[in-house]
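All protein chains but one are shown in place.
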Amino acid sequence: MFMNKGRLEAFSDGVFAIIITIMVLELHAPEGASLEELKPLLPKLISYLLSFVYIAIYWNNHHHVFQVVKHVNGRVLWSNILLLFCLSLVPFVTAWMGENHFSSLPVALYGIILLMCALSYPVLIWSLIRLHGKDSLLAASIGKGTKGKISVAIYSTGILVSWFNSWISFVLYCMVAIIWFIPDRRIEKRIRNND
Amino acid sequence: MFMNKGRLEAFSDGVFAIIITIMVLELHAPEGASLEELKPLLPKLISYLLSFVYIAIYWNNHHHVFQVVKHVNGRVLWSNILLLFCLSLVPFVTAWMGENHFSSLPVALYGIILLMCALSYPVLIWSLIRLHGKDSLLAASIGKGTKGKISVAIYSTGILVSWFNSWISFVLYCMVAIIWFIPDRRIEKRIRNND
Amino acid sequence: MFMNKGRLEAFSDGVFAIIITIMVLELHAPEGASLEELKPLLPKLISYLLSFVYIAIYWNNHHHVFQVVKHVNGRVLWSNILLLFCLSLVPFVTAWMGENHFSSLPVALYGIILLMCALSYPVLIWSLIRLHGKDSLLAASIGKGTKGKISVAIYSTGILVSWFNSWISFVLYCMVAIIWFIPDRRIEKRIRNND
Partner (left out) sequence: MFMNKGRLEAFSDGVFAIIITIMVLELHAPEGASLEELKPLLPKLISYLLSFVYIAIYWNNHHHVFQVVKHVNGRVLWSNILLLFCLSLVPFVTAWMGENHFSSLPVALYGIILLMCALSYPVLIWSLIRLHGKDSLLAASIGKGTKGKISVAIYSTGILVSWFNSWISFVLYCMVAIIWFIPDRRIEKRIRNND
């Protein structure tokens, strides 16, 4: 008998749900009722939208991976917490980037946090594979992590480029989101074939 | 074997619970302890009440539909996230409408967000039906979506009317809430008959 | 087949958890680091403690009752939402009462909200019994609701008394909390005997 995954999923779902929702608290209702006063919120809204998509992507992949997870141990719990910690910093950098209209430093820091998330995700995967074995359905469903490596490369480029033109960085971050938008079909296929 | 719906429900319940509860944070406790200082909160309270009912309606219908859902896929996850994103903007427009005592633009924007929610809900339904098939219990329980079409028409009217008299818009939004207040008896019946 | 209670519990647990936790956000960290600056927080802390206990009591009783609930319907969902709405106003009155050092009006309003919660709870119970039948384990476990009636009487007294001396009201509210502190042993017993 091993520890079951139920509560790790429940706790993670809670944290994901809170992170994705508290970001909207940064959209403070302006005092006046005119269209003029809505305009300064536009960069914040764009910033929120991108982060919403990112958190949703992480939740989506987390969801897909844990469909084939059988059980967990202490190492899995802690690598999961590491991922959640990195994700928990997203609301802060989202707010900072939105408030400063995508200027260089906030955009760079936003990229750094995304990079930290992208680096902590494979740690979780690795600790799951270590527990389930290299021949497990889990290991077979994961693949080589090519997407992850490309993401890391694009984030790094985005961070560097931000000093010259932060909008290019922003476009790069959006690109990664698009790459990940499609959840890992491999897992869906494996689950279906494994029937 | 398909992906089960458990975590989609748990994550959605989390987001619903947070959206419905953080709106109350806009009711800032006034500094003084007199009745005078409570009065300005009244429009905020009305605004909160309407939005609370709306989020509860969406949760209610989400709950009813997922009672007959068997499994989910990537498309369902993402159309669910689209709905949650639209709903996550409700607290912002609720606060803006309440703070500006139901003046034209905030009331119009409130209607636009409600409209977005009303348009994204059938996307979720459609992706669920596409997965379960047109002969499924799910498809049979849903009906033609007449209520949804009426809602879209009333919201659109409300948004246009807000430029002349925003209180008429407010009454129209309340009307839609009343229409939806009664949860979909069809699903309850189908579940019972399907015993 | 009836609708199962799982998601109602999950959604309610989410709302309970958020209500009980966001109240702590009112304890703003003071700017300075001296003991002097902590003192003004004392009434807020007392206010928070009482409300924490109250929300916990409601969660506790909700938990006990739903242990013997078999299924739910639309009426149950909505009477549950009514209860959650009343409870969601507790953080606001808690903050107001704490900030104004338990002066008359905030203490009266606090009592009014508690009264609303106390009146909406039996509505939920009633709709559950209506669904399960008068001969159900649920109906047998509930009892006559004597505690509830006493609470309503004490709250009403507390609200009236607050105009003369709000501390008496506060003591009365604490008394009700103590009455309810012990969860309904009837349900625990019934569950055990029903083995």
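We call the chains A, B and C, going by the order they appear; numbering starts again at 1 in every chain.
We take it that contacts are C-beta pairs under 8 Å (C-beta built on N, C-alpha and C of every residue); 3 or more make two chains touch, one makes a residue touch a chain.
As the structure is a prediction and not an experimental result, all values here were calculated from the model.
Remark: the omitted chain is touched by one listed residue; of A:Arg7, A:Lys39 or A:Lys149 this is A:Arg7.
If you put the hidden chain back, the residue from C:His63, C:His132 or C:Lys147 that touches it is C:His63. Counting the whole complex, the residues of chain A in touch with the unshown chain are 1-4, 7-8, 10-11, 14-15, 17-19, 22, 25-26, 73-74, 77-78, 81, 84-85, 88-89, 91-92, 95-96, 99-100, 103-106, 109. Chain C meets the missing chain through residues 9-10, 13-14, 16-18, 20-22, 24-25, 27-35, 38, 49, 52, 56, 59-60, 63-64, 66-67, 181-183, 185, 188, 191-192, 194-195.
FYI, only the chains that are shown with their structure count from here on.
Superposition of chain A on chain B using C-alpha atoms only gives a rotation of 90 degrees, nearest 5.
We define each chain's centre as the mean of its Cα atoms; on that basis chain A and chain B are separated by 26 Å. Centroids built from CA atoms put chain C at 37 Å from chain A.
Of all residues in chain B, those touching 2 or more other chains are 10, 14, 17-18, 22, 25, listed in ascending order.
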